[in-house]
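In this view, the complex is presented without one of its protein chains, the others remaining in place.
Letters A, B and C name the chains as they come in the text, with residue numbers starting at 1 for each one.
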Amino acid sequence: MDLITELTILALAAFVGFEVISKVPNTLHTPLMSATNAIHGIVLLGGMLIIAESEGVLSKVLLVIAIAFGTINVIGGFLVTDRMLEMFKKRPKPAEKPGAEE
Amino acid sequence: MDLITELTILALAAFVGFEVISKVPNTLHTPLMSATNAIHGIVLLGGMLIIAESEGVLSKVLLVIAIAFGTINVIGGFLVTDRMLEMFKKRPKPAEKPGAEE
Amino acid sequence: MTLAIFLQDPDFIRLLYIVAFVLFIVGMRGVTHPTTARRGNMIAGVGMAIAVVATLLIREVGDYGLIALGVVLGTVIGVPAARQVKMTAMPQMVALFNGVGGGAVALISYVEYRDALDMGGNPALEELIPILLAAIIGSVSFWGSNIAFAKLQELIPGKPVGVPGQQFVNLALLLVAVGAAVAIAAGAESEGLFLLLLLAAAVLGNMVVLPIGGADMPVVISLLNALTGLSAAAAGMALDNVALIVGGAIVGASGTILTNLMAVAMNRSIPSIVAGGFGGGGTAPGGGGDGEERPHRSTDATSVASQLSLADRVVVAPGYGLAVAQAQHTVRELADELEKRGVEVSYAIHPVAGRMPGHMNVLLAEADVPYEALKEMDEINPEFPETDVTLVIGANDVTNPAAREDEGSPIYGMPILDVDKSEQVIVLKRSMNTGFAGIDNPLFYNENTSLLFGDAKASVQEVLAAVKAL
Partner (left out) sequence: MTLAIFLQDPDFIRLLYIVAFVLFIVGMRGVTHPTTARRGNMIAGVGMAIAVVATLLIREVGDYGLIALGVVLGTVIGVPAARQVKMTAMPQMVALFNGVGGGAVALISYVEYRDALDMGGNPALEELIPILLAAIIGSVSFWGSNIAFAKLQELIPGKPVGVPGQQFVNLALLLVAVGAAVAIAAGAESEGLFLLLLLAAAVLGNMVVLPIGGADMPVVISLLNALTGLSAAAAGMALDNVALIVGGAIVGASGTILTNLMAVAMNRSIPSIVAGGFGGGGTAPGGGGDGEERPHRSTDATSVASQLSLADRVVVAPGYGLAVAQAQHTVRELADELEKRGVEVSYAIHPVAGRMPGHMNVLLAEADVPYEALKEMDEINPEFPETDVTLVIGANDVTNPAAREDEGSPIYGMPILDVDKSEQVIVLKRSMNTGFAGIDNPLFYNENTSLLFGDAKASVQEVLAAVKAL
């Protein structure tokens, strides 16, 4: 893939992100922030992709750290989000009245 | 670009479409339909792209028709949409020319 | 010189395409909000212009004379059509425009395939599969849309045209088209097969849409719109053109959503619409079923005029008949006249009144009805009990209390305008015929309902004259 194809994908994905997120009600801002935190943990893939071809102890150590960081992001992010949302779920009547946005 | 890159782009664009359109109020359904009509007139580019390299009278004739079709779509679609929306716009201050549009 | 080289740089052109589709998206976002809709449409138009210019810049693009010819032809046909079409004829117009889009895709696919054969054989699967898809969908969409147009324009009967066993015929046609596609994809290099594919798809498009009742057409048009979008996206994949892919995908998504919204608002499922045979545009007699005529009260223009002018609050509930009769301007005049006499007039807009979503809004806007007077269903329904007279003008199904009360009714569950809750109801229509859904309307037999028979425009004119004469 060349840069322009990547830009194409980037632009479209950014639009998707804007559209999806712009509907979020206030109540869910904090869980959402933490869920997106989990998603950018995807950088973990970056570490996995290059660790084999990287030479030298320093590089490998740094990449193990990067992978660990990414994993913290992913697992921690999803767990924390789930914990928060679990509390919302406990409520008798979960339907949200779409207060602020729109 | 290979097929999978194109699928990637297709999937993202479809998401954008879904998100954008799902917010449309009833009132705007008809104008929206006609605006999307204009947008798929973009097939006109397809005709432009291959007309030079196509051989034979039949091919050229068919492509001229295709280009004409696409142009009808684009120009007609945008004009019709604009006409409809213009009427919506007039509302705040009702003018006194009944029958003008007939 | 260097500028020319820069402008023709493939990467520059691809950047232009990105700009173009971003403008499409931004434009469509605009179109979904009333205040920004017009600007949104223009933004999308600018995007389109950029896409066209970018394409003209491509080094391989030539034959400018022929391109210009096509564009001029399209403009000469499209502009007057767009300028002159009446608002009531919008559904047909949209169908027609949709059809030409599908037709263009089918033609382009065909020529692409011919080109490939000229160059020595089938193209790579990566290119071939999208070509075949585009050809089938484009052809179905072209013919289906044309039939829809013809039905709405009443060039052919709007009634469902049934062929026995036609589901099987359709299935067979689909199998032929797909079979031809598979054969080509599997290696057969044959223009004949491709033509067979186009032909089978064309007949399929006809056969699918023909049996559908004229009144289901808008849903079908929207579905065909989605298909045209998809075919454009497929063509884009064949041609490696991002603008086509993105534009097509947006149209496809939008068409899908609108189809769904309409089907839900009508309480119908998409498969049952495509299966056809429902709704014939109001010629079947009342389906009460017991053959027995129930009594109804008819009235005349003078009585209606006095009822209206004595009222404090009047609600107009317009429907498809208003569009047919083009009575919108006359209705506005009547409302003006009443308001001069101190009567408060508002309009109850049902989301699927008429034959297109937003149909009533467009019509009444055309007649300069002030925006504040238009009330959506949820807003007006609680107000009916405080309404003195409701004037139902060419609306039928959207006022049918059976949807609320009669669980056996085919439209049970569809939200309706509660016009029957107002003190008096006056229904303007031409006969006791049914509306789109082809079912009887208990409203007409209510104690507080009276019917004023005749073409809506003529009736309203008479009422207007009578009001003025008071």
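Assume contacts are C-beta pairs under 8 Å (C-beta built on N, C-alpha and C of every residue); 3 or more make two chains touch, one makes a residue touch a chain.
Just so we're clear, the structure is a prediction, and the values are computed from it rather than from any experiment.
Shown chains touched by the hidden chain across the complete assembly: A, B.
Mapped onto chain B, contacts with the missing chain fall at residues 4, 7-8, 11-12, 15.
With the whole complex as reference, residues 1-3, 6, 9-10, 13-18, 20-56, 58-60, 62-97, 99-100 of chain A touch the missing chain.
We take it that only the chains that are shown with their structure count from here on.
For the pairs A-C and B-C, the count of C-beta pairs in contact is higher at B-C.
One simple way to say how far apart two chains are is to compare their mean CA positions; for chain A and chain B this gives 35 Å. Spacing of chain B relative to chain C, judged by their CA centroids, is 14 angstrom. Residues of chain B in contact with two or more other chains: 1, 9, 13, 15-16, 20, 23. Shown for chain C are the residues that touch two or more other chains, namely 21, 25, 242, 246.
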